[in-house]
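Omission of a single protein chain aside, the complex is shown with its protein chains in their original locations.
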Amino acid sequence: MSAFPDVDTIQYEGPDSDNPLAFRWYNPDEMVEGKSMRDHLRFSVVYWHTFRGTGSDPFGPGTAVRPWDDGTDSVDNALKRVDVAFEFFQKLQAPYYAFHDRDVSPEGSNLAESHKNFDRLAQALKDQQQATGVKLLWGTCNLFSHPRYMHGAATTCNADVFAYAASEVKKCLEITNDLGGENYVFWGGREGYQNLYNTDMKRELDNLGRFLHMAVDHAKKIGFTGQFLIEPKPKEPTKHQYDSDAAACLNFLRAYGLEDHFKLNIETNHATLAGHTMMHELDYAGMQNALGSIDANTGDLLLGWDTDQFPTDYYQTAQAMWMILKHGGLGSGGVNFDAKVRRESFEPIDLFYAHIGGMDAFAKGLKIAAAIRADGQMQSFVKDRYASWDSGIGAKIEAGQVGLEELQAYMLEKGQSDANTSGRQEMLENVFNRYIDRV
Amino acid sequence: MSAFPDVDTIQYEGPDSDNPLAFRWYNPDEMVEGKSMRDHLRFSVVYWHTFRGTGSDPFGPGTAVRPWDDGTDSVDNALKRVDVAFEFFQKLQAPYYAFHDRDVSPEGSNLAESHKNFDRLAQALKDQQQATGVKLLWGTCNLFSHPRYMHGAATTCNADVFAYAASEVKKCLEITNDLGGENYVFWGGREGYQNLYNTDMKRELDNLGRFLHMAVDHAKKIGFTGQFLIEPKPKEPTKHQYDSDAAACLNFLRAYGLEDHFKLNIETNHATLAGHTMMHELDYAGMQNALGSIDANTGDLLLGWDTDQFPTDYYQTAQAMWMILKHGGLGSGGVNFDAKVRRESFEPIDLFYAHIGGMDAFAKGLKIAAAIRADGQMQSFVKDRYASWDSGIGAKIEAGQVGLEELQAYMLEKGQSDANTSGRQEMLENVFNRYIDRV
Amino acid sequence: MSAFPDVDTIQYEGPDSDNPLAFRWYNPDEMVEGKSMRDHLRFSVVYWHTFRGTGSDPFGPGTAVRPWDDGTDSVDNALKRVDVAFEFFQKLQAPYYAFHDRDVSPEGSNLAESHKNFDRLAQALKDQQQATGVKLLWGTCNLFSHPRYMHGAATTCNADVFAYAASEVKKCLEITNDLGGENYVFWGGREGYQNLYNTDMKRELDNLGRFLHMAVDHAKKIGFTGQFLIEPKPKEPTKHQYDSDAAACLNFLRAYGLEDHFKLNIETNHATLAGHTMMHELDYAGMQNALGSIDANTGDLLLGWDTDQFPTDYYQTAQAMWMILKHGGLGSGGVNFDAKVRRESFEPIDLFYAHIGGMDAFAKGLKIAAAIRADGQMQSFVKDRYASWDSGIGAKIEAGQVGLEELQAYMLEKGQSDANTSGRQEMLENVFNRYIDRV
Partner (left out) sequence: MSAFPDVDTIQYEGPDSDNPLAFRWYNPDEMVEGKSMRDHLRFSVVYWHTFRGTGSDPFGPGTAVRPWDDGTDSVDNALKRVDVAFEFFQKLQAPYYAFHDRDVSPEGSNLAESHKNFDRLAQALKDQQQATGVKLLWGTCNLFSHPRYMHGAATTCNADVFAYAASEVKKCLEITNDLGGENYVFWGGREGYQNLYNTDMKRELDNLGRFLHMAVDHAKKIGFTGQFLIEPKPKEPTKHQYDSDAAACLNFLRAYGLEDHFKLNIETNHATLAGHTMMHELDYAGMQNALGSIDANTGDLLLGWDTDQFPTDYYQTAQAMWMILKHGGLGSGGVNFDAKVRRESFEPIDLFYAHIGGMDAFAKGLKIAAAIRADGQMQSFVKDRYASWDSGIGAKIEAGQVGLEELQAYMLEKGQSDANTSGRQEMLENVFNRYIDRV
């Protein structure tokens, strides 16, 4: 029985379509830079917001109308959700999905029962993956909702909770592997602190290092060849999250000898909560060979919490896709819609509108980015701007042939440095608008 | 001739004094944890704000009345300022000062003239250091004010400007060495970008790595044994500064093999602009053996720019001193007042009020921190909170004796993790207030 | 049966006490400026956070251990809570409490049943008020949690929901009146918008005006003589709340002819979310005779949401009490702890620690404020600073005797204005610290 009987598979109808249930930009087979949109974008739907989100917020309970869901945390209900989810993935033409263990599988009365539930659900997911061809972008553990994780999971003050979390990660890693998951993600939802008065930050971070090494070791043991990813976020739910931003994650990975095993899953709303643009975080991760995947959403910069809104702004999507193309694409990662409909958009159909809008915005963003690259004007500008480094004193510096003494001798003779050239920010912003206009 | 004829050396008069030109808390010889306040705090006055600040802001020119200063950038005027500065340092009982090259010495018409000016001024500083006993906490180069540095210095697109900056650093490092400076600081005032459309971030950071390695090499050559420090700041003047926060600096240092040569100079206002508390940045740097020195000031968290206000809040100073004591003190660093009087506080006497307030706030902060440590209640709370790591499964984890498999087996048998205990944040905040009350 | 068998009535033991279950500053009968602390502070405990808060947040369910609460929304459970609440109020020596209708009384299956439940609970509250002497500071309606209010209550697009909300306000106003509530509060939890694309702001605000006029009319009809209060908040849960800050509320009240009927209930955390200090909002409301009551808490300025933490910072409490004393006290209002324990502080005893800390911080704040006023130095400074307005041209301006022409003639003759004097911000901050030290 269909959960969305009034919705057919969403089709590409082109920019002139007024059909709110059609793609205007996402045309899966359309080739961009020699690769299909499908393969560039690797869209993924998240199980948590889309199939477990209720619309609750700190000031009110859920509002979402989900006729297929009886609101219980039973295995039967969970199994029903699987069918609905895969109907949604298919109708949306989304090639991937992502989950936390607890999204798909209910917590049991003890660890063994939780695992048993998870096995049951994993089989259902596997069946549906085979039936539909939809694949698992990544799995992860929810190590932040249950009260046992109130003080953290890998960074808890309660060693037993670390052990519990480790047990869950082992299970989820194995199931992710079994389902062909292409990545495994760590988002440290409560790996941080509420107050330093009661916190031993060094001990907590040391334990986080141990935790991740255990996961790496176990992956090797079970033959999981997917990519490990860390998802930075600076705050919320904790006052301070250890994986604050790309830099904090990479510093941690380097400090604990984990840099060869992890890349980053960059989320737009987390980037801005940390005071960075998404474009910065992508370029920063990319230049360190650490760009793994993205959580595609948008925040509201006038609000101070993670709104996880669907992305619709072409500037943002074009900038993101530009950086992704620059750094060679997302590899085993994808464009994962870690985004939720507003509490007031409570009908099932809103889930379609929201995802279609996000997919179209990223598809147009991809085309804009490709147009920028094909045209080459912006990249040439940058290349020319740094031309002084390609010869003369610049080339010597980059070749490591000079030190402070040689540079001082050079400049004492010269007296003044060569003149600067205008940065032309305004002109470049206008040029960027050309591509917005013309795609 | 005195610049402050109406001000005698500021004396400690104790908390009951109403004299605005006396210390109420800073009592240099008072012993705290077996060391004098003077040696704990190592107060330093900054040349830039205190002797070059005019009170200008983006909406109006300077207001400061400085009768000793003729407003020109002449060497003579610069020499006069030296005498005034050291009179101020002495009357304030500040054992240290800090400068940028351009604070003390005028830019010449070419590099050679700039160096000649600097030599002349350095001699005057040296004479005053010897005459007064005031010492140089650190020197640094101003590589952000002159228009040549508009696109950055070490991270400029103009290789000649890199060479110019290198020449200045060489000179300033040598003079800092000659003056017995105990540290040398890099604050990357324009090492960042205004817009990624025109920026090759990777190339810029590679060049920054080269630049710092050159400084390290030259220090070895000239026998400079002071500590190199990087001062993080996330934004302002640029849209994005590369040395955003402690984590970004440490990741950079690790990525470029510089981690053994640099520590951090943490500034309160920069910490908060980056979304962190000062307490966090100090603990984070300290736990990685990277806490070098602090720029003591405060920001206004309802404003979004670097207000560099004088610190007067006991909560902030007590938290800072607590972390500093925890991590073994500031070593060759100090409590450096990178702070400026408000534009409306335009009289010379306001410079005294401001510094006295900051020194008293840090002195009381030191006493509060020492009281917390002597009493031990807060530290014991933390130790007890992590007790589960000291034996049993926790100890095994920390000893590296178990992996995911062992932990899963352990927890499958146990079924549930041991109960959590309350974090007691509110109680601890109340306990903290006791020390505020009782010092 | 006691819910807190291990806690006796909290007693004042003075600043030297180490007893975490004693007051160190709040001494109810101590006289300050000729009035008891009890009467100055009029402390109030909120039913919602303290007896209905679970510790849930957007990333996890509740953690709070509340042995007296069976977790259901039954009338029986609600009745049991009443006894616990009044035991808590009494043991805390809190003279007041405050509630939303839904805090104390369960939603029924229809409006009539909700009213019936409320009548039953109101009787229980009344009985306990009489038995204990604890009084109702204010009542209010929860017009934001139930899904019917998703688009607002008075500002909803659904006229029926407005009618429903009006019905609830009528009931709650009558019960507040019956319980001797001294104020009635409107906090517009969803009176705002999520997006202007779907919003008719003018129509919504017109309806809000109508709604409040209806309440005023009904109060007159039933003889409710308490004070109506509006509580400003700029955002959360909606993207934009209409009652953003004191200025927005007062502009609204003036625009709709309601300014004689309403004062403001100012909350610290809402003030800072709006970009203002609490001190500003109190002074701004007070100068317009609109300071009604305060919601005493604190936010975390590095986070962007309403953390509703308990206030413990003496600077904040002293500034607040200074403004309150300046504007003649809180009248029928009070110091209402709209504050919640952290999710990790999940034991009942944490409720005591938290409130004791807040009460002590406000009691010490009151004493600091009174010391500032008694000493008079800061007020004299301000008076002197404006002395030019007390005679000469200043007095003429304030008397309305001159216009632009006279002023120009005056100044053309004079040529330049008299010199300014220093604002002395730093000195005043130091003076403020004296009172922190000495109380």
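Just so it is clear, A, B and C label the chains in written order, and each chain counts residues from 1 on its own.
Going forward, contacts are C-beta pairs under 8 Å (C-beta built on N, C-alpha and C of every residue); 3 or more make two chains touch, one makes a residue touch a chain.
Small disclaimer: the values here were computed from a predicted structure and weren't measured.
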{"item": "Candidate in contact with the missing chain, chosen from C:21, C:229, C:339 or C:428", "value": "C:428"}
{"item": "Positions on subunit B contacted by the hidden chain, ascending", "value": "56-63, 144-147, 149-151, 189-190, 194-195, 235-237, 239, 273, 300, 302-305, 342-344, 346"}
{"item": "For subunit A, the residues touching the chain missing from this view", "value": "15-16, 18, 20, 24, 272, 275-277, 301-302, 310, 312-315, 341-342, 344-347, 349-350, 353-354, 356-357, 360-361, 364, 420, 422-427, 429-434, 436-438"}
{"item": "For subunit C, residues in touch with the removed chain", "value": "110-112, 115, 147-148, 150-151, 157-164, 166-167, 169-171, 173, 194-203, 205-207, 210, 214-215, 217-218, 234-235, 240, 244-245, 247-248, 250-252, 254-255, 274-277, 279-280, 283-284, 287-288, 319, 378, 381-382, 385-386, 388-389, 392-394, 397-398, 400, 403-405, 407-408, 410-412, 414-418, 420-421, 423-425, 428-429, 432"}
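The definition used in the following text is that only the chains that are shown with their structure count from here on.
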{"item": "Gap in Å, rounded to a whole number, between the CA centres of subunit B and subunit A", "value": "35"}
{"item": "For subunit A, residues that touch 2 or more chains besides their own", "value": "147, 150-151, 194-195, 235"}
